[in-house]
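Before anything else, here's the structure in question.
The complex is shown incomplete by one protein chain, all other protein chains being positioned as in the whole.
So, subunit A:
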């Protein structure tokens, strides 16, 4: 520190000067250099002969997890007395970051049956050794209650919510009586792509370049994030436990990317599909996306959802066209039974949904400690060589075949489960021998009955749309024999027929209730509560009709028990028109239906409208750049069957109360409106009076006379003579000379 003696005539008494403050200030901060050293506990105790083998093994284990460690970088201390190792290792890594990653990856790693690695930083060991032995009670962190994610259900007016996405603005609205329609939350640029609700309405998902974010609670705080860059599609599991995301860009983990259970690791590179746990935000597994290849080798559009969830969130299945269905268990995401279900030629499958009763049974079974009923799964295989096409229903996880049905001349099958899992309809598009025309069979499996009896409804035309009534025994189909079917073009409106079918109790077959010929409808929207149905012409530029139907219309109260004439309950409630609509969606209560015209499809009259179930327009907003309308789903009711019955019995009392509220609302609104108008007029009149005075003043100053006020004088009668030429008769006379 002191300069060499004699330089610049330095003094000899230099040592007397106190440099300690400067020394302290400029003291070189030595890198401790020990951050890259880890202490690995839980290593088997060995003798010297096995040293090399052990180190090699450990090195391999580390390498497999992406934390390379060479045997020469490890040091094994020995107990000189016994001649054996002490059971731990000092491992030196290149950098502190490598060490940190290795620690994260290998801590708790099972080395073999008896030994599990416990890893600490070398610097930490010292810290722990010199730790204060006296226990100091840690300051308890103040409890921060989490917001209730289902708070919106506690709305005193029982209103539903819906989300709209317009331009860059995302808003969540309350939908209620006119005075109660307000915006619950609004944000500009909330999403980069689109928005989505989770199936029970708990979370609100937004898509960004970086990944997916979930929001919820009354203050719309961020709840979870999933870092999947350039995510394009998402799919929630039915019980909101898991999320599947898909991006067209294969996963790429750049050098130095964040690592951890919530992030992609190098193993995931090249994949497109990721499965996440919603509560923890952890990545469970990734998959490459499979593009099924068509017959001519051209890649067909990817199916979405790419993976299908069983109704209880316990399994997720994925079909590899023509080969097998792979079912993965949750939450481990391991292949169930370590093997896929091999099915030659399989095209598609569907899980059976759970009905209300099934859920009760499962609860009961769980309480009783019994095993609940197994999941059902239906799949179909096309005709190959001499094999007929086949629809199969199997149990899962036992994988036993419950029912199989052979089909012939099949072009395409689609599987439709009724939402309670009572029926399975297989819509079979069949071709005639010449393969020139297509007709359709509906094979309906009655799943609740023994041996799954199958009923066939044969139709002459192609069926373009099929829809089960939720919780019901009816379905609606749209069929068409239009020659333009299959080659849509601009200005082409396809003529369709709509038919309703109902199960004949006791007989077990489905009979037509009513047919509505000569429509243009191409969309069926059942109310989520059943009974009401809306038929719409969607996505057409020339037609945009909405028809509202009630299938249980009756004036007398006692519907059950009395036998009614077949199909007499069907009543047309109304017709409406929403020009150029692209979507229609019922609210979760089945009272309202919203239609929207999205700017994603076209740019004419974008916006949305809300109708009641009778087809009365309640609201209509024409908004430029309107993109998306989504009702917030509701979870299943918590009321028991008994409670629901009670409510239905006392419906009159409730409705009286509601009617009173409605009346109050109405008078309130009109009073408000009248007051508002009065205010506007008063303002206007005041302004006009003042202006008139001032103008008159100005004119007087300019020495002009008042503008002539035209007196509504008695108009002088003006006689207008009108000549009217009228040809009464035309006679042609030939004059012969």
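Just so it is clear, a residue touches a chain if its C-beta (ideal position, glycine included) is under 8 Å from a C-beta of that chain, and two chains touch if they have at least 3 such contacts; residues count from 1.
The rule is short, and it goes like this: contacts and distances are computed from a predicted model.
UniProt records the chain missing from this view under the protein name "Eukaryotic translation initiation factor 3 subunit I", selected from "Proteasome subunit beta", "Calcineurin-like phosphoesterase domain-containing protein", "Osteopetrosis-associated transmembrane protein 1" or "Eukaryotic translation initiation factor 3 subunit I".
Of the candidate positions A:95, A:180 or A:542, contact with the unshown chain belongs to A:542.
When the whole complex is considered, the residue among A:183, A:335, A:401 or A:689 that touches the unshown chain is A:689.
By the touch rule set out above, subunit A reaches the unshown chain at residues 541-542, 579-580, 604-605, 622, 674, 677-678, 680-681, 684-685, 687-689, 691-692, 695, 698-699, 702, 707.
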